[in-house]
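Below: the structure, in structure tokens.
Not every chain is included here, but those present sit where they belong.
As written, the chains take the letters A and B, and residue 1 is the first residue of each chain.
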């Protein structure tokens, strides 16, 4: 027991990172899932604290997405879950609705900043409805579908994610500061 | 049948464009509707694909606005509807509420960008609650009341509107590129 606490202090508990690819076509094998692996590669490159990826590949169905998000947080113990795909205006795009439905609190600043950053590259960034929520002690963040846009969005919000996890009781994350500089405000 | 498809391919189906002026005073004839004609003039100047304007002039009443929006999309076949007026904080300003009430999906990026652009001109831009939604295969966008602000907001969001209509099954829009440069991302 004391040993557990000691291990915990020396090397922090690994983050369980849910990665949810939402795509009718990729989930049917019609084409390759590029978003999920791009997210995994990003965290492998940027995080210096340990993490384990828990991937999911599911169709654009709201009930299925909700079930995946709930399971990753409640059963798999993921304190961070990122989704890719399904944030646009088309009829099958329901990732934001599923995300809000399972959230305890919405975090509007994530979607605002990610759209603002994407707008530097493409005017169609305003068509993305991506958001973020807190569910229990987990942060769930919607990302776009394309690997290039995923990286741009993660670069924008990643500096704030470790402190967010501190505040909701998640593991202590550290990053390669040459890639992403984490910010933790001093307590007042 | 083949003839219809051919006509459709050579010259695209015209956009039915709903233009809804929301104003107690203009709808009573107390003063002239300036917003509606300003919107029509903008699209006449910018669009090179065919369109037909379907105008409405109604008071600041939520049920009336909702009925107008539903009728323009469901009965008139408008794939794009723009409103002008009723987005402020006053008690009679209910255009955003009516818009959200008839929408299947909210598109937060439109309001965010339009407020950001208007903020370059006036600090009171934050008082505008304008938003956008998808209803069935139509995009509904709230614009401000003043012709000058209408133009600023349309210039900001217009580059993304044709691709949005592509995604929801609307007609293919083209513009005079010297005025508004449309952006359509390449499919991945």
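Just so we're on the same page, a contact is a pair of C-beta atoms (placed from the backbone, for glycine too) under 8 Å apart; a residue touches a chain by one contact, two chains touch by 3 or more.
Since this is a predicted model, take the numbers as computed values, not measurements.
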Overall number of sequence copies in the complex as this file defines it, 2 displayed: 3
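We take it that only the chains that are shown with their structure count from here on.
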Turning angle required so that subunit A lies on subunit B, C-alpha fit (0 to 180°, nearest 5): 120
Whole-Å gap between the CA centroids of subunit A and subunit B: 33
Residues of subunit A defined as touching subunit B within the complex: 34, 88-91, 93, 97, 108, 111-112, 115-116, 119, 122-129, 131, 145-146
Of all residues in subunit B, those that touch subunit A in their complex: 105-110, 112-113, 116, 134, 139, 157, 159-160, 163-164, 167-168, 183-185, 188
